[in-house]
Structure formats: structure tokens, C-alpha cells
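Take this structure first; my questions come after.
A single protein chain has been removed from this complex, and every other one stays in its place.
Order of writing sets the labels: A, B and C. Residues in every chain begin at 1.
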């Protein structure tokens, strides 16, 4: 049994980790550590976990966590994992960081987008970027995995096969118009995010200025092909879970839809968590809700010089806790699907 | 492995059965039979099941189903199970009927509330009423289980311990004000149930005239105590899943809240799917979403001569497919929790 | 033109007052006063009001407000209107208080339920309770109107005709099971009210302990008949606006539905904002959304000794700002419907 602990357990990603790890089968769930909620019974913070996770939220003692756990999942505000990761690794634990601290490889980019010095650049160099389907080998050997952001997961899954094959035909900036459920904004109550103001409302935010834009550009360039420029345009949809990304790729001599579809089908053949939809089907967030699936479809308008790829995920599963567990499975040599094969919750 | 089949697989209860049975561990999922959708690929009818359940929906051939399956789950419109059950039992399968055909013990009541003759009264006499926590022994020995309605499940779980202990103090009709998510109305599109008319809307329906009222009265009388009159008042809430039942019990010499709470804690001690909430906690549907839990809490106003019990369930799980699987586990001698211990999906 | 001002304009009731007053026709809308938002442009606080209400939110200067306005609407946390009302009246303005400070006639009850001394008991004695359809004459002559709470409005409208006629037949405590949209909880962000935790969730709260319970009991006794005991059981529904109240009245020798319906039809004949539904129709919140209507229907189960009355309102209109404007119309001798005859927004 893998002994696992969670730091930042009082947020939504933390709760989702508990859901997956408590039913994993190969994991013994240890400390659920939190900040200001430490000491409270789990069910006071998460009523749905009564009977699932007993006891109290623990204080965040990095040395203790690192000593008692084989793997620690970090679900912390950015900046907080910089020092924590080192201490956990020193104490002998492996780390899956669901936050942003080890995603951008360039410390200067980190400073620019997150507003602070990166104080753990050695670990930054070591960290594997945990988009599992694309970096499985690196993850397998890693002590520290940077779990991708929710938007970058959806976007990269939908774009990398296209760019790998046809990257040289892209003629201009790729537009990613992404829509997320509200849980992606975290659990902290704040102005503008009241129920009554988000419900029955659809709105853009942080257009062209979201921290996930450089993460996506970095990952799209990771294949080694020509660099792709990305314009990232996120929106908030009146729902709790789910991301739908629409990726618009201006192309010269665009492939046919069949040709493009074949590339995706081939690339993701055998991937247990990727479903490439064909025919008239298009991804929809609800078809992935509660599951680790990433659904993808493509369309092409050759006359207008445009390929379009769609992807849908559950932002808290494939976009956070699910992929984190998927990475843990890889890190510990388990079958990658262990504990993750739940069907989506529908309707 | 138990070989299971589903008839009526193209509805919401059918899909939910697939979700639970496909991850059950002790079940081999066979035919998914449907009516007008027969012949279609599963994923055309339920996109979320791509990769979960392969193949096509089967036509409904009772003899074949009965021969090939150890247990057949029926998720059919009322009336359709009357003949089907007999044929399935004759063919050697056991049956869990999620519909209404074997719930009311009195054929006259069936005729009155469902508007047709009951043509399988011998099976009616034989059927066990599958409110598992209360009829475990009968279920264990049954060939045919009548899975309770969603509202009766929530209501009976919240009232039976009170009536068992204090039934003689009830002074007038019990009012059950219940609120359900829309999935309880089934998958058939119809006027008045359009998204735009239910969304941001809360409304009562079938007040005092719902078919679940006699089912609840029957089950509350099943304990052998004094008969309780029930006034059942259902409502539709703008959400997909969940039932919240508030049961108002007029009482002379009402027990204290502590006394009543102790009765519930005692009665449900050790029940893996019942959580009796204490302190300031109250049930909420979301804390049970996607799980087989039934959450219960009690309040008492002695000055006003009133006890109140609340329960929350997921109408498609404990109120339908989950309890059906729970009953199957009991029927086949498995641990009752097999395949059912998933944590709720939150948020 | 009536010069009107609003104190507490940055909350939801404040915004709703702006919506109605800006299109009223007989009102000149003056200062929109606020606390911590004072000095900000209206459209920074309420983007939807761009082009509707210009300028900045004003600081709350009671003397100035009282001097410049003919009527001041107070939409303040409880306690804050106690001193403000006196200063506004002294300065010559009339006051419609949408808060709770002048609703309970008994200062001891105020202390018990709101936790502070009532320091304006002379005004308390003077204030008219603004359930317009029932206290029109008092409102017409009042300098100070206590606008009823949202739940008490829905509940009293649904119960008073019954009690007026049949109050002596009530045999036990009346149960009011009420369901409200989230806007009733105000604009302040707080734990437990995050979008992701209320969405797709239905839950009770403050069962038997809500501050509106004594207000309802007081108003039901106002008719002079026998006192009615009320058990008030509020719930939160996953929607922004709307209240649906179900009132369960245990009765000996209950009238027939037709008889009871006739009482309601007679009592509310000619009332422009009350719609008594007959036949199979039942109130639903969406049919009142955005309007000042109160929809009512009745049902009777004589065998079970129970009458049931339902009412639906928009909590921010008939339950707050709309009724406040209705009261203003009465206070200033305008036609009561002036500026209020908007059709509901549907779907």
C-alpha cells in the first residue's frame, strides 16, 4: 500500500483527492493537512466526507508529512510549494504538486506571471510536467511532478497531436476559447463570485492575460516543433465542474477532417482516458463529469483555412486530482488506471 | 461473477445501473436492453458511456435475458414488469424491479393509483420490498425484489425509527414536504419540463395525489405499529439529482431532540449507507450526490407539538440504482457494500 | 415627482429598488447611499446599471438624505435603521425600511431574536407593517413603514384569508415549509454560500429558529382571531430569485377545496398583485420572477384533516423592493400600481 498525504486538503482539489484516494485500493490515506481549518473534523469542513474520511484535519508539518507518507499531494496557493517540496523530498516522500510552482520551466516567466522569485530552481529543473499521456517516462522516474493546470490540460491534449503532425502549416496565433465551471476558481468566497451573480451568467475574464497562457505555449513547444503562439481566452460558465476548450488553428493547406481525425485516433489509440469522438459527436463537459476522461473531436474548414479541435474534461479530475492520481500510479509503477476507472456521473 | 442484465437501459436509472455495475467488481454486465433505442450503439444513446459499455443496446427478449443473466434489473414504465417478471423468473433469473409494479401489496391500491389491473398477484405476494435496511432478510431470500420509489426511500428512512419508537404519540397526519431534482421525472422530453421552464424555478406538483403516497403509508404501517396517515407533497427543484424530504410529525408529548436523535443513532448504528447527522448539521442533497448514502437529522419543537425529520439522498442512487445494487448484493450473499462505497461527488 | 433616496444601495435589495424606481415615472431618484462602497461609480458596483443610474454611490449622511428626499428606502443590516429612521423623519422625509428593525412590535421579541436592545420604541409603536394588501390604511397615513420580510410576505398572504375565516378550526401548529432562492441571503460572500456548494444542492437551514417565525406569528395574530402557532422551516434552493411557501394547516372539519378557494378569491378580488390560481394550476416561482405578483393556490385533504396553501413570490420584488414601492405609492396617494405593472420575465 502506498501511504499518501494531502496538504491543502480543505479546498476543492483536496476534497477531490480524498474521493479518489479513499477508493483507490492501493493507497492508504494518511494526513489531510490544512491551514486555518486544521484541527476541525473533516466532516465539519466537508459534510459529504462523513464516513469516508474520519478524524480531524491535521496541521501542516512538512517534516512529519514527508516522513510518514510515500507521496504527498500539494494543493496549495502558488508560492507555498516552493519550500515545501524540498522539505518533503528531503524527508523521503515523493511529491505531486497540483499548484503552479513547478509548471513554468523558466524562472523569469514564473516571476513575470506569478509575481515572486522562484526560490527552488534546482527542483524546477528536476520536476516532470505531469501531462501523463505526453510525459509518461519522465513522470515514471520523477520525485517531483508538476501537475498541469486545468486549462493547459484540456488545451494541450487537444492541440499537441495537430501540432506534432502539422505544426509547420500553422499560419498565425492559435486562439483557445475555453469555458470553465466555477469550482476552478477555488473555494475562497469573494466578491463577484457570489452564487447570485454567477448563476445564469456567462462571462469572459482575464482575456489574453491568464497565467495558463504561458504554460500552454511552453507545453505546445515541448514537442520540439516550431513554436506556436497562443491567445488564451478563458470564460466562466454557470456550472460547478467542467472545462470545454475550443482551439482555433489558422492553417495553410489544412488537412481534411478525416486526415486530422486519423492523427488524433492514432496518437491516442490505447490511451485509457482519452476518447476521440467521431461522426457527428462533439465533446460536452457533462459526458466527463466525475471521471478522468478527456473527450476530443476535430473539425476543419479548409476554405477558411481553419482547423478546430475541442476537448472536454472535468476540471477537478483530469484537470487536477484525477491526473494527479494518474501520475502517482505511474510514479509507483502501478497500472495507470488503478482506482481511476469510474464512469462519468450522468445525468 | 454475477451475470447481470438491464431492461430499460436507455433511461436515467438504466444509465446509473451501468455506472455502478460496470465498476462493481463481482458483476459481469451483459445485455443492455431497450425499446425504441434497441440496435443503437450505447454511446449514441449515452455519450458518457463511451469506453465504459461497448456494443449496441439489445432488443428486449425476455427469455433470452432470463436465460443468460443471473439477475435482471428492470427500469421500465409501470405495467411493463407485470408479465416480464414472470418470464424472467421462469427462465431462472432473479429480478430487481426498479419500477412500481410490485411495490403496493394490495392489487386494489395498484388499480386505484396506477390505473390498470394487476395481472401478477402471485408474484406480488412473493416480492420483497427492497428498502434494504428494513427488509434485509426478506430480500436475501427473494427471487423478486420491488425496489422502493425514490420518495418512499427518503421518507421511510426518515420516519420509521420515529414511528417504531413513538408511533403511539402521533396525533395527526404526517406531512412530508419533499423536493426532488428533475432526473426523477425520467428522460422523456415533454411540455412543462423544458430546461428554460424548470431552470430558476421551484414548484409543487401532484400535491396529495402522488403515487408514492400510498407506498409510503404502506411501508410506515409495515412495522406493525399504529397506522400513520401521510400527506405527501412533492416539489420539483431546479437541479438534476437529489431528494430532500422534510417530515413533519405532530406529536403529543414529543420526545426531546436528544431522545429522538438517540433512537435514530441506535437504529442505524452500523448501517454503512446511513449517516445520522448531529449537532448543527442538517442533510443537504449535494453531500450525497453520486453516492448511496442517506443522510438524516432530526429536530423537535415540543412547545408546538412537532417532531421534524429530514433526509437527503441521491434519487438515482439510494433512490434507484444504488439501492437496487445493494439489494442484489444481499440477494447473492455478497457483502452489502460491494461496489457501492464511492464517496459523494462534491462540489 | 417624488424625490426618493436609497440607503444601503450596494446590496441586492438596493439594486432592485433602483430598477423599479428608475422606471417608475413619478419618482426622481436621488442619492444612492452606501457604506464601504461609497464613492465608487454605480456601474463599478452594479455593471448592469450602466446607463440606468449614473454617478457615484454617496456616503450615508442621514441629515442630507432626509433633507433632500421625500422618501428614503432603507436596505440596511438590522440595527442600523433604529437611529437612522428618527433622523430621517426629523429631517422631514418619510421612510420605508426594508430591514427588520420595525417589524416586531414587541421590543422584548426584538431583543430575543435580533440580539440587541430596541432603541427606538416610540417609532416602533408608530410604524405601519407594510403588507400592503392587509394594512393599506395604516400605510397610507404612516411616516414610517416596516416592509415585511420576504418569507413573512409569502406566508402571510397564503394564510391570512384562511385564518380570518376558519381560524377557529385550526387544531395544531401550522407548518410553513418555505424554499428560497439564494439572493435572499444577501450579497456578502461567505463560507457555505459559494456557488459550487449551493449549485445542484437543496438544503434546510435554521429549522424552527429563523427570525421570520415570530414575525409570521405576529402578523397571523394581527387579524384579531385566535392565535396561530407557526413552525417555520426554511430551505435554500439552487436558484437566484423566488420563494415558494407551502403552508400546512391541521384543521378539524376542514372546508372543502372549493369553499376555501372561494374565500381566497373573494378576499383578493380586485387586488392587482395577487393571483389566486384555480383548477389544476399551482404556484411556481418562475411565473412571478421579476414581477410584484404573489400567486396563491389551495388544496384540502379532509380525510387527513389538512388544508394546504401555496404561495410564490419573487423575494426581491413582492418580498422586498416591489412591495416597498407599492407602499410608497400608497403613502404618497398614487395609484398603488404605478410603476409596478411589469410582466414577469419568462422563461
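Heads up, the rule we're going with is that contacts are C-beta pairs under 8 Å (C-beta built on N, C-alpha and C of every residue); 3 or more make two chains touch, one makes a residue touch a chain.
Note that the structure is predicted; figures quoted are calculated from it, not measured.
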item: Touch with the omitted chain, as defined above, among C:52, C:91 or C:109; value: C:52
item: Contact partner of the left-out chain, one of A:12, A:134, A:166 or A:310; value: A:310
item: Selected residue (touches chain absent from view) among C:66, C:149, C:290 or C:319; value: C:290
item: Among A:119, A:284 or A:338, the residue in touch with the chain that has been omitted; value: A:284
item: Positions on chain A contacted by the hidden chain, ascending; value: 171-173, 175, 177, 179, 181, 194, 196-197, 199-205, 207-208, 229-231, 233, 235, 237-242, 244, 246, 248, 250, 282-286, 289, 299, 301, 303-306, 308, 310, 312, 346-347
item: Residues belonging to chain B that touch the chain removed from view; value: 12, 181-183, 187, 189-191, 193-196, 198-200, 238-240
item: Contact set of chain C toward the excluded chain (per top definition); value: 12, 15, 18-19, 22-23, 43, 46-52, 183, 199-200, 240-241, 272, 275, 277, 281, 284, 286-291, 293, 295, 341-347
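Basically, only the chains that are shown with their structure count from here on.
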item: Of all other chains, the one whose Cα centre sits farthest from chain C; value: A
item: Length of the line joining the C-alpha centres of chain B and chain C, rounded to whole Å; value: 38
item: Distance from chain C to chain A - Cα centre to Cα centre, in angstrom; value: 46
item: Multi-chain contact residues (two or more partners), chain A; value: 12, 183, 199-200, 240
